[in-house]
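Here it is, the structure in full.
Only one protein chain is missing from this complex, and each of the others stays in its spot.
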Amino acid sequence: MTAQFYFGLSLVLYLAGAVFPIIWRSQPRRSSYAAHLLSAAAAVSGLISSLLVLLGHPEFKVSVPVLSALADIVPSVKLFAGLSLKMDALSAFFVLVISLLGLPISIYSLGYVREYEGKKSVTLLGILYNLFVLSMILVVTADNALLFLIVWELMSIVSYLLVIFEHDRPENAHAGFVYLVMTHVGTAFLILLFMLFLHQAGSFDFDAFRKVSGNFSDMAKTFLFVFALIGFGTKAGLVPLHIWLPYAHPAAPSHISALMSGVMIKTAIYGIVRVFFDFLQPELVWWWGLVVLVLATISTVWGVLYALMEHDLKKLLAYHSVENIGIILIGIGLAMIGASYKGDPNLTSLAALATIAGLYHLVNHAAFKSLLFLGAGAVISQAHTRNIEELGGLIKLMPWTAAFFLIGAVAISALPPLNGFVSEWLTFQALLLGLGLPDVIVKLTVPISAALLALSGALAAACFVKAFGISFLGMPRSEHAGHVREVSQTMRGGMGFLALLCILLGVLPMVFIPLIDRVTASLLGTSIASQMQFSLLMFAPLDHSLANISPLALGLLLLLILPITLRLAHMGGALHRRQTQTWGCGLPLLSPRMEYTATGFSKPIRMIFQNIYQPRKEIEVETDVSQYVRKRIRYKLQIEPHFEKYFYEPLSHFILKVSGVFLRIQSGSVNIYLIYILVTLLILLLLVR
Amino acid sequence: MNFAEIGLNVLVALSQLILFLLLAPLVTGWVRKVKAFMQNRSGPGVWQPYFDLVKLLRKEVVVSQTTSWIFTFTPYLVFTVMLAIGLLIPFYTSLVPLGFIGDAIAVIYLLALARFFTALAGLDAASAFGGLGSSREMSLAAIIEPAMMLAIFTVAVRAGSTSLSTIVQHSGAWDLLAPPHLLASIGFFIIVIAETGRIPVDNPATHLELTMIHEAMILEYSGRYLALIEWASSMKLLLFLTLLANIFLPGGIATQLTFGSIAISLGIFLLKVLVLATLVALVECSAAKLRLFRVPDLLAASFVLSLLALVLYFLLGGAGHAIL
Partner (left out) sequence: MPFCSLDFGLHFDPQQVARVLDFFATFILVCSLLVLATERRHVHVRIYALQSLSLAAVAFSVAFFNCERHIFIATALIFISKVIVIPVLLGRLMTRLIPQQPVKPMINIPSSLLFAAVLVLIADYLTRNILSAGHEFELARSVLTDSVGVVLLGLLIMIARKKALTQIIGFLTMENGLFLTGIAITAGMPLIVELGVLFDVLVAAFLMGVLLYRISETFDSIDVEKLTKLKE
């Protein structure tokens, strides 16, 4: 009963958070406190409820009483009567992730939304914030396809409103438009997917879907796969469906970006896991997983390559979401391949391990990406620019923000002893085991996939050396950057919570992984926690002989050796330290203009991967007296997003062309339209006669 | 585990730590000596790196005003990470007491951690040289890492584990004549050259802005900090030579902790490392430094060699034992 209670409480609190701010709409400060404190409380409540379920509380259903009552009175509502929410292990896991982020982000927002006081309606922001989190909770708990689609749309529309929240910036309107179009294309495919299910099951209930998985023909199954992949892939930001992501995420206010990157795109992962592992698991075909694996690998590299070329701090982080979704889906794809070979216990445990790797990376990505977005928000709120070329030297003025951002950067670069490392390690182990999969094509894909995963890890490290090094270290590159101040305590608190989470997830995976194992056990029917050999110090995938690491001991080891290092360094006696200027080849004073820029930093990578980037350079030289005396040099560099140029542009041209054809029947006269209706009606009547 | 066994393990761990720490500068000195010999110079003695370190440790540290705590913290972190790795890899016995803490993948990522902070420190002083070095180092690391991961996969598939002590225990099963061994060891050797910053990838002795990579990053360091970083890069050289010796030149490693076997395997280990260090020096003398943008070509070769070893022989051929 308790888990239900807390779950219900959290829903009520989110609703309250969406309603109460209206009362204080004239007092922005108070309305923001109402919205965010309520959502923080709701997050705590959701956290408790989901943890209870993951720790063994039986799964439960929450029906919507209003609707069933209504169905008794108005029979036509009957279709909606079955709408209910269900909290099983998978849903609980996602509710856990949402709540785990909801809490710190709500705390952070207390300080952060002050930025908007007087400029924008803080009340509206608070309401949308609560609705957004609520809609995500509903998406991952909906137990009915119709309800799922409704809340999915709610989530999309609320997030669209948040993307265009600062609509006075022209680029945000464009971002919102791209987002709206892409997300609806995705929803359209989801509707098709559920229609196919409905056709077999005769009901929108997820329970009914589970029963009919065997009834599909091979053709229908292929369609199911394609629809689910496009529908959920769009939301997840899987290449080539990712194009909205780098526009939409940066456009929203930073705490919303944190939520969008941290959890909203993960609802798509929820959808993929729900459809493939819950509904269709007995019917999985091996090449489905391979397609997911290949697309995920491409996303991983593609996302990080474009992130490296980006100098807009938030856009850079958004591209990293494409990368990390790729890493998550490498695990999921591998699990899909493994699960498609039924009956082989080794391959089933491989599937379980790969799922755990993917889901653990999902939690980790949620933690460090939202930390980074919050850090970026803190920087932007102070420096008033998102361009890292104009930042620099912030570490001295914003030490806390810098430290938190650094933790996030180390975590996302998959460096030990933080959390990104643990999940990438698990993914590598899953890939290594994946070499044992029977298909030759899989055998060839897996090592390449592993190498590309390593490539993306190293590129991510390069990218975050750039992001952190250029914006926080060195000298300030602009006036604004020189006058920043440390952000408020609530903002620091929110970031600190997430930084702590990154560390804990990094050194204590043996505490978190058994929770995820519940999820995989409920999906795949095999619990591998017992095989994973946990102890406080060690954990190993499947078998102790395969490999083992001990993140906790690794962290302790580094801490223990540090005094030895200090002692050794002290052999030379007391430290004499003299501060002076940076060496500037004899020049008296280095100016910030002589510093290395972010563009310069990423140049070697641009050169190495120039076949992929195809950069366009323009150099304009203005000369004065002779061609050797240069007055001004302009350098312009442009890297085009290929998918937009070579896929979406032709597509939109084609659609416009087709629309042009239809324009002929669009006269604008109402009478003509009425004739169309009449003709259609007559034809239909004749057909169904 | 009884008291004596714990004592023995502590002893092995400590001896490994001390060996790693003290032997590293000697290997660097040896490589320099061989290079000098090949170039018809007499060159400084093999003990010179020790004198350098002692001198540097005593000298005053000059720090740029622009720097933050990252700059001060980095040398200590880099050194600490290298020492930690020294406890994770097998030197003269495949029974690494602390081997359970991290496997081959963890070692790669620990190295990446050290590199991450060194690159940040390069940017910290706001000097263009540091930025140049960081940028080049991170870019090259990005292409080294996939090749290295594939090499690790190749040996891991062979051993059925990514744990370094298991890999080394299985290294005896490498057939020296077998084609995959040839392919994989050439692939790994290229990685060793690239990772330790040797010619033709990087020149550890250069201070010319056109060619510097690692040296540019640490240009602002002096005194004690420089000593720590130099010492750490010696340890990195020794680390990679050790991996090469113990994985690809099988035989001689002690699999039991008895006094006799350890003494023998220690001798064999030193010999192997010395031979490999000489080989590295010979490569350095006979090759010209590659242009920065030619380095990917070399690493692509390493990548393809490892890939062929892995796919052709272990996954498709009969030479491998499927690990599942």
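We call the chains A and B, going by the order they appear; numbering starts again at 1 in every chain.
Everything that follows uses one rule, which is that a residue touches a chain if its C-beta (ideal position, glycine included) is under 8 Å from a C-beta of that chain, and two chains touch if they have at least 3 such contacts.
Model, not experiment: these values are computed from the prediction.
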> Which one, B:V62, B:L257 or B:L308, makes contact with the chain that was left out?
Replying inline: B:L308
> Touching the left-out chain: which of B:A13, B:L95, B:I186 or B:I264?
Replying inline: B:I186
> Which chain B residues touch the hidden chain?
Replying inline: 175, 177-179, 182-183, 186, 294, 296-298, 300-301, 303-305, 307-308, 311-312, 316-317
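One rule holds for everything that comes next: only the chains that are shown with their structure count from here on.
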> So in the complex, which bits of chain B are touching chain A?
Replying inline: 21, 54, 56-66, 68-70, 75-76, 79-81, 83-84, 87, 98, 100-103, 105-106, 108-110, 112-113, 115-116, 119-120, 122-128, 130-132, 134-136, 138-150, 153, 156-157, 160-163, 166, 219-220, 223-224, 227-228, 292-293, 296, 303, 307, 310-311, 314-316, 322-324
> Which residues, counting only chain A, touch chain B once they are in their complex?
Replying inline: 346-347, 350, 392-393, 395-396, 410, 413-416, 421, 424-425, 428-429, 432-433, 435-436, 440, 443-444, 447-448, 450-455, 457-459, 461-462, 464-466, 468-470, 473-475, 537-538, 545-550, 553-554, 557-558, 561-562, 564-566, 568-569, 571-573, 575-584, 590, 592, 594-596, 600-605, 607-608
